[in-house]
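Apart from one protein chain that is not included, each protein chain of the complex appears where it belongs.
So, subunit A:
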Amino acid sequence: MEATVWESSSGGASGYDDNYAQDIKDEEECLCASGYLRKLQFRKHASTARWNDQMGMAEVLENKGSLWTTTGIVRCGKIYCSIEKTLFLIEVGALHLLDHDNSSLSLKDVYKKVAEGKNGYLWEQFEVYRHLKSLGFTVGKHKVPWSLKSVRNGSDISSPSSIENKGASDVKSEDERSIFELLDAIQLDEVTPIFDVFLPHNKFRKSSPGDPNFMVCLTRGYPPSKKDIEVLERTSRGIPMKYCYVEHGRVCLFSFDNVELPILP
């Protein structure tokens, strides 16, 4: 009854119906006693991977289904999954994870691994990954090549940063371990991009991913400063940047766009 009254009182104004509908949806989301439950597409056939503690990644042993065309990086003919990707796949039931001794790892074991992560924002990072993946976006770690071929093709994001150069040379020396240490070393203290994101489409190729449609920065606590935004704008080669804020499992993305209002007659 109350809901109807509200609807009739604020729904009449023209132009903001979309926003209004969104508000109602958000409202319901909050009111829902069971909390925010995503609709997951559970998979029937699970792939298998083995966790490698040294690398902090899972090596895929048996891959089933088409999801692997947009998940995991390729090195020496093998697919490796970062912890976010691994966790996401386990959550949706698409992956069966083994420990180094081939014993099964449960979801709880992987949650614990995330909790132990050196960088204190791994869970939030995972939530951003899950949010975008659930919507069908293709999400890669920022500046981590999808495959060695994509490095040779030069189609990854290549700005002259030390991380990138070091990453590329490590890839060439095929010293997998140090690549992944490098990943850990990406400091979240500064506002830096964490993900390169591609819109959902079926033309995505790991060997030639092209430029991402946008990049995502996870912010720590505070919104990005004007200086942060300007620095990133200068180095992002025109690729849009989204600033992400995660709280209580709710992922919010923001655009801070430089504009110039037109001079009117």
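Just so it is clear, contacts are C-beta pairs under 8 Å (C-beta built on N, C-alpha and C of every residue); 3 or more make two chains touch, one makes a residue touch a chain; residues count from 1.
Simple rule for what comes next: contacts and distances are computed from a predicted model.
Matching "Eukaryotic translation initiation factor 3 subunit B", "CMP/dCMP-type deaminase domain-containing protein", "tRNA-intron lyase" or "Bifunctional monothiol glutaredoxin-S16" against the UniProt entry of the left-out chain gives the name "tRNA-intron lyase". Note that of A:D53, A:E116 or A:E260, the residue touching the chain absent from this view is A:E260.
Remark: the omitted chain is touched by one listed residue; of A:G65, A:G120 or A:P200 this is A:P200.
Residue in contact with the omitted chain (choice from A:G65, A:G136 or A:G249): A:G136.
For subunit A, the residues touching the absent chain in the complete assembly are 15-16, 19-20, 22-23, 131-132, 135-137, 199-200, 213-214, 219, 221-223, 226, 229, 240, 242, 245, 247, 252-265.
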